[in-house]
Structure formats: C-alpha cells, structure tokens
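Could you have a look at this structure, given as structure tokens, before my questions?
Note that one protein chain of the assembly has been removed; the remaining protein chains are unaltered in position.
Let's look at chain A:
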Amino acid sequence: MAQNINPHYASSSNPAKQNEDTIKLKDNHAVSKRLQKELMELMRCADKGISAFPESENLFKWIGTINGPQETVYAGHKYKLSLEFPNSYPYAPPMVKFITPCFHPNVDTCGLICLDILKDKWTALYDVRTVLLSIQSLLAEPNTHSPLNQQASYLWPNQPAYKKYVDEFYNKHRDS
C-alpha cells in the first residue's frame, strides 16, 4: 500500500507536519525531564510548610499546598493551589492558582495571584519550590499598593480585625 502513495503528496505535506510534531514531542520530553527532577528534589528534601505533587499521571499539572506562615494572620491555615506547566516551561512560568479560596490583597475571587515572579520577573531558574515559598511569603507580606482584593487591602492595617475575618472566611470556604 505504502508504495502507492503519490510521492508528491508524501514529500510536500507530510514532512512539514512530521517536523512540527517531533519538535513538540522533543520539547515535551525536555519539560517532563525537568519536572521529574523537581519532583525528586522536592521529595528528597521536603521544606516545612510547602508540598507539591502531580495531580495524576499527567506531569504537567500539579497540586501544591502551602501552610499559612507562623506568627501571621494565616497561621494554622492550609491552602491548596493548582500549578499548570506550559510546554515552554521553564522558559515561561507555570500558571498558579489558589484552589482553596484565599482572602488576601493580591489574590482575586477566582484564586488568581498577582505576583511579579509569575509574570514579568519570571526566570528559568525558579521552580515549583521557589514559587510556593514566594507565595507563602506573599501571604505574610502583601503588596497593598496594587490590590486585586480591595477589601482585603483596606482591612490589612487592622490586623486583629483582619485575623478575625480571615479565620471566618477560611472556616467557611476551606472545603469548597
């Protein structure tokens, strides 16, 4: 059968597509390799207060957890996040979102996070570990000048009231 294929077809349309596919596969392979390294490293030396693991067999989607930093209004809270890695990782940042609703000046109601290292300050040297540690410190030190959540930003200076609100918010939404 294969001999009966019009050689003109075979040479004009197929190789281009094939080439595209192999490039994509090659890239995917490199990304998987790096993500596997990161996973091994995370499991080998577990940091306190953060963890992450692929959601399923798909290595490009992870679930991370962050414990609220000690001696802050978030102490005792545990937040789940989703991390999605593009095919261009680590040359482009992962897409990171809170799954557990989080009341915070730099987190919106959909869980989107405003953090420079996830956007224009990303570098290929960051990884899952440093991203989660950065978000953990963002919880402790919000940027109240460009808030996504105005109410949280407004309430932040009044820490006792903030603590009371954030505890109620967390207990109400933690399982949603």
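Following the convention adopted for this analysis, a contact is a pair of C-beta atoms (placed from the backbone, for glycine too) under 8 Å apart; a residue touches a chain by one contact, two chains touch by 3 or more; residues count from 1.
The criterion applied here is as follows: contacts and distances are computed from a predicted model.
Chain not shown in the complex: UniProt lists it as "Anaphase-promoting complex subunit 11", one of "Anaphase-promoting complex subunit 11", "Ribosomal RNA-processing protein 43", "Proteasome subunit beta" or "Lysosomal dipeptide transporter MFSD1".
The omitted chain makes contact with just one of the residues A:43, A:92 or A:161: A:92.
Only one residue in the set A:33, A:78 or A:119 touches the chain that does not appear here, and it is A:33. Touch with the chain that is not drawn comes from one residue among A:43, A:124 or A:161, which is A:124. Although one chain is not drawn, its touching partners on chain A can still be listed: residues 26, 29-30, 33-34, 37-38, 88, 90-92, 123-125.
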